[in-house]
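I am attaching a structure below and will ask some questions about it afterwards.
For this view, one protein chain was removed and the others were kept in their places.
And now, chain A:
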Amino acid sequence: MLAGQLMDLRSMLHKQGVIFAYSGYVTEPVLSGVGEALKQKLTIDDADTKTLRSVFAIFVEQMQNIIRYSAEMQLAPPPPASDAGALKEIRYGILTIGREGVDYIVCAGNLVRQTDVERLRERLSRIRDMNKDELKALYKEKLRADPEEGSKGAGLGFMEIARRATQPIEFDFVEVDADYTFFALKATI
């Protein structure tokens, strides 16, 4: 029973070409650890330098999006005063890295608030439909601009993903309840 259930889960991932899967609360040390294993796997696969760097770069941006923006979160106990910079919450998400033919695929999913869905859809549609030159121009513009309200980084993550990907990014939303929607983003390298 136990082995059967876990093996079913593993088989399901395997059938979809998934090599790495992480579902749960994500922290920066998780990113470091999975990232190291991913680099090793890509080196063993003998991926060329450009592919290795692109898969890794997209993995980092996708993981940091979950860490910073997933709407599914738990508050951590207050950190000691000596460590005021410690994260006050941990956030939940799912990330998979796999193969489709010769391509690498990095997918990430997490809950977002209903109120953020339209804004997110618009931003991603705009980025998806841009060619490399348009992406470059927008990237430069955003690099110079102040981060948007609610941003915890440079606001460049989705553009970095789109620039590093070899195909247009894909994204989708599934409504969960009145407050939350599940958001998924796929990048092909």
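Definition applied: contacts are C-beta pairs under 8 Å (C-beta built on N, C-alpha and C of every residue); 3 or more make two chains touch, one makes a residue touch a chain; residues count from 1.
The working rule: contacts and distances are computed from a predicted model.
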Choices "SiaC family regulatory phosphoprotein domain-containing protein", "Aspartyl/glutamyl-tRNA(Asn/Gln) amidotransferase subunit B", "Cytochrome aa3 subunit 2" or "ABC transporter domain-containing protein" - which one is the UniProt name of the chain not shown: "SiaC family regulatory phosphoprotein domain-containing protein"
Of A:Ser54, A:Ser70, A:Thr96 or A:Asn110, the residue in touch with the unshown chain: A:Ser54
Residues of chain A (touch criterion as defined above) contacting the omitted chain: 28, 32, 36, 48-50, 53-54, 56-57, 60-61, 64, 85, 136, 139-140, 143-144, 153-154, 156-157, 159-160, 163-164
